[in-house]
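Supplied in structure tokens, the structure appears directly below.
With one protein chain removed, the remaining protein chains of the complex are shown where they sit.
Let's look at chain A:
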Amino acid sequence: MVNAIKGVFISCDIPMAQYIINMNASVPASDKFIIHILDSTHMFVQPQVEQMIRSQIAKFREDNTYVKPN
């Protein structure tokens, strides 16, 4: 019988993919969310982490921005 798993399919560029994989590795074993890594730009993750990934990426982006103090 075929197995069907529900989740979220992520399509992004290579640096972001590595960031997500790194995020997955730093999280404790019970919380690991990547189900399959399909190739360097696509992966399949659990459905509930979508929001968490977005907020982490936004935070990462803001950490790397410098705003000149006015």
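As a convention for this text, a residue touches a chain if its C-beta (ideal position, glycine included) is under 8 Å from a C-beta of that chain, and two chains touch if they have at least 3 such contacts; residues count from 1.
In the analysis below, contacts and distances are computed from a predicted model.
Per its UniProt entry, the chain excluded from the display bears the name "RNA polymerase II transcription factor B subunit 2", taken from "AP complex subunit sigma", "Dynactin subunit 4", "RNA polymerase II transcription factor B subunit 2" or "Mitochondrial inner membrane protease subunit".
By the touch rule set out above, chain A reaches the unshown chain at residues 1-13, 16, 20, 35-36, 38-39, 41-42, 44, 47, 50, 53-54, 57, 61, 65, 67.
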